[in-house]
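Below is one structure, written out as structure tokens; the observations come after it.
Now for chain A:
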Amino acid sequence: MLEVRGLNKVYEGHQRRVEAVRDLTFTIDAGDLVCLVGPSGCGKTTLLKCIAGLLAPTAGEVLLDGRPVTGPPRGMAVVFQEYGRSLFPWMSVRDNVALPLKQKRVAKARRRELVDEALAAVGLAGTESAYPWQLSGGMQQRVAIARAVAYEPEVLLMDEPFAAVDAQTRADLEDLVRALWKRLGVTILFVTHDIDEAVYLGQQVIMLSASPTVVQERLAIDLPAERDQLHTRADARFTHLRTHVYEQIQAAKRGTRTDAAVASVAE
Partner candidate 1 sequence: MTAVPDAGAATAGRGPRRGERRSGPVRGETLLLGLAGLAALLILIEVLPRTGLVSARFLPPTSRIAAALADQARTAEFWRAIGDTLVGWGIGLAIAVVAGVVLGVLIGAVPLLRAATASTIEFLRPIPSVALIPLAVLLYANGLGSVLLLVVYASFWQVLIQVLYGVQDVDPVAEETARSYGLGAWARIRYVLWPAAMPYVFTGIRLAAAVALVLAVTAQLVIGAPGLGAKIAVAQTSNAVPLMYALIVVTGVLGVLINLAARVVERRFLAWHQSVRGEVAA
Partner candidate 2 sequence: SSPSSGGSTSSGGTTQVKVGVIPIVDVAPIYLGKNKGFFSSRGIDLSMETGQGGAAIVPGVVSGQFQFGFSNVTSLMIAQTKNVPIKVVANGVASTGKAGADFGGVAVKDDSPIKTAKDLAGKKVAVNTLKNIGDTTVRESVRKAGGDPSGIQFVEMPFPNMPAAVANGQVDAAWVVEPSLSEITGAGGRVVAWNYVDPAPDLTVAVYFTSTKLLADDPDLVKRFTEAMNESLAYADAHPDEVRAVLGEYTEIDPAVRAKLTLPKWPTEINRAALETLAGLGQQDGIFTGTPDLGKLLP
């Protein structure tokens, strides 16, 4: 459904030339929930922007349903890492969430419903009329999430969407994303730095290497589909998987690949 083929992205500046992504190839099936982890600065955001059609790759291509992505595709929602700047400061929280729906020509009543639901789901009921800059960092981030959730997208790209919220809220939001995924069959690509989160949420975890970036490993998470914060995280398999991912990330940062570990998981 979503195919990334030989993706390469080089940022050319005045004196700076950064090869953010060297060569990425992977596929995500429709309805998959894939988590993406990788060292800071390895090109996750870059990759997401290329998939979202916001950035033209230097080489390679992104295909969505077999068609190359040249601009933002219909039915896609993105939660940006720079959540604060992605909210429109001139609009109330409600309007921020409602605007994409309006664009999508959702009827007014339904729009209201969706907005209210989404805001309630992220724990922001009651802040509808506030401006984003009147909110705390975590609250702003949740507005951005609510906007994506209310949009009911077919493909959802999230770039470290829970970085600014507390542990409890984070757990709730994780469950929200899984619920949304199950209910609507959304295809989700989820960037996170929290390894537990990646394993808890994903059906698949893609690990990126440090720069020059390639896919370090792709790991299927063979935990049961029904997950909950208490039991899933206490599961031995969970611990095993998270340890593996952790080791891979460490290896990625060192620039090596611990093939032994892969074998031990893939066995």
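Quick note on the criterion: a residue touches a chain if its C-beta (ideal position, glycine included) is under 8 Å from a C-beta of that chain, and two chains touch if they have at least 3 such contacts; residues count from 1.
Selection rule: all candidates are chains of the complex that A comes from, given by their letters.
This is a predicted model, so every value here is computed, not measured.
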{"item": "Options 1 or 2 - which one, within this complex, touches chain A", "value": "1"}
{"item": "Of chain A, residues touching candidate 1 in the complex", "value": "49, 52-54, 71-72, 74-78, 80, 82, 85-91, 99-100, 103-104, 131, 133, 147, 151"}
